[in-house]
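Dropping the structure in here first, questions after.
For this depiction, one protein chain was excluded, whereas all remaining protein chains were kept in their positions.
Residue numbering begins at 1 within each chain, and the chains themselves are lettered A and B in the order written.
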Amino acid sequence: MQAGLRFEQLTNDEKHQHFMQRINRGEKIEADDWMPDDYRISLIRLISMHGISEIMGALPEKEWVPKAPSLHRKLAIMAKVQDEMGHGQLLLRVAEDLMAPLGKSREDIMQDLFSGKLKFHNVFHMEAPTWGDAGMIAWLVDGAAIISQSMMLDSSYGPYARALKRICAEEVFHAQHGESIILALAEGTPEQRELLQDSLNRWWTSLIMFFGPKSAKETGNSNADRNIMYKIRTKTNEELRQEFFTKYIPRIWALGLTIPDETIHFDGEAQMWIYKDVDWREFKQIVSGNGPRSQERLDLRRRSYDNNGWVREALAAQKAI
Amino acid sequence: MSEQENQFYNVYEVFSKKTDKAPFQHQFSLLAPNADMALVMAKENFFRRETVADIWVVKRENIRGLTQGEREMLKRMDKNYRETKGYGYLKKKWRDYNQEQFTEKHIMGGREESR
Partner (left out) sequence: MNTKTMNEQEQSALIELIYQLGDDDFILAYRGSEWLGLAPHIEEDVAFSSISQDMMGHAAMYYHLLEELGEGEADGLAHLRKPEAFRNAILLEKVNGSGTYLKKPDYDWAFTVVRNYFYAVYKQIRLESLRLSSYEPLADAARKIITEQYYHLMHWELWFKQLVTSTEEAKKRMLSAVGKAWKDFGGVLTLGPSYSEMVKGGFIEDENLLKKRWLNRIEKMFVETGVPPQGEPLIESGNGRKGEHTQDLADALTTLSEVYATNPASGW
């Protein structure tokens, strides 16, 4: 910063320069720090999408909460779905503080979700028709989430990094909860193994899609580059997907399961996994609210939100001054 | 309706101490209408697993923090006369008298160990 000048006296260009110096030095930006508009907008987009995905992500697993097949499983899956809601709470709080200067709040996030303006992760638009899916979601969907979240643990935005730290600590429990379910099925009866294989078949494409397209050309827009420049994230979509393959494919095979992609293999020369790419137009359709369960889940969320409007109003009347 | 519902939200900052001996530490924030509700929510939202010995909730509005300009001014000049690193030469001085310089531990009351 220019010597002798108070921060408030700097021009916008000088503030921007100062901001980039801080980013490049690895300093953390806080909610009430000056930040360029596109940094704020990128963060709001990323974090509100992440947060609302946690909230919507509770719904497919929630379908299995009352049905979980033992007292222990009932408790564990309840705790797991509760954590997802808790992660949503942390992330939405971070997004809300970023939105506050724009005059927006949690109410706007909910309304944006209902109007389709705010999208959520492709995986949570999908069906989860069997108990095998409860295991698959916790094992591989959460496994994928851990990879993309832990990449951002050192994000330049301090509040996001702190929320992710709390979240990742709990993801370890989720991963083990998922492993415990799928191992019990893998070691169970032929019917139970079939449940597991069916579920893998059902989720594979969604898992590939989870990390997003390789580059901007598949969907026509990608915010990944800007986010890397601002050190919000450090890796590309494809790097994350490859990490996921390396981490999980050997385990999937070790359990004797078949990946529904006969072309998939590790290319030793290129040092990367070769796999059948997915139809990214379908991905776009799904996240735009046209997935197999998109509308049902949105209806469920909207209905419970509207039904309980009177509760929020009643509490508003008890607001401390 | 939007206006009405926005008003539901007070931001409460949540602090906690892990054990009796630990100092309070900031944890996170949450939305609640009043302190009683904030406290009940804080317990389950942030301390489901870890142990906790006490919890505070503080309405964010009531916290006066530094502005960014004020924070920048914290990066102050060296003042070695009030830090131990300004007194490094003492070690050699005491050696001249065949004495060891007291360590922090000695000074804080570990006297019986000194010769």
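Here is the rule we go by: contacts are C-beta pairs under 8 Å (C-beta built on N, C-alpha and C of every residue); 3 or more make two chains touch, one makes a residue touch a chain.
Given the structure is predicted, the values throughout are model-derived calculations rather than measurements.
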**Q.** Listed residues A:Gln192, A:Asn223 or A:Gln285, member touching the removed chain
**A.** A:Gln192
Q. Per the definition of touch given earlier, which of A:Ile55, A:Leu98, A:Met152 or A:Leu200 contacts the omitted chain?
A. A:Ile55
Q | Residues of chain A in contact with the chain not shown | A | 55, 58-59, 62-63, 65-71, 73-75, 78-79, 81-82, 85-86, 88-89, 92, 131, 181, 184-185, 187-189, 191-192, 300, 303-304, 307-308, 310-315, 317-318
Q. Mind pulling the chain B residues that touch the left-out chain?
A. 8, 30-34, 36-37, 40-41, 43-45, 48
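Methods note: only the chains that are shown with their structure count from here on.
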Q: Express in whole angstrom the distance between the two chain centres, defined as the mean CA positions of chain A and chain B.
A: 32
Q: Could you please specify the touching residues of chain B with respect to chain A in the complex?
A: 1-2, 4-11, 28-31, 33-35, 37, 45, 48-49, 59, 65, 67-69, 72-73
Q.
With touch defined as at the start, can you tell me which chain A residues reach chain B in the complex?
A. 1, 6-8, 32-34, 79, 82-83, 86, 89-90, 93, 96-97, 105-108, 111, 162-163, 166, 170, 309, 312-313, 315-316, 318-320
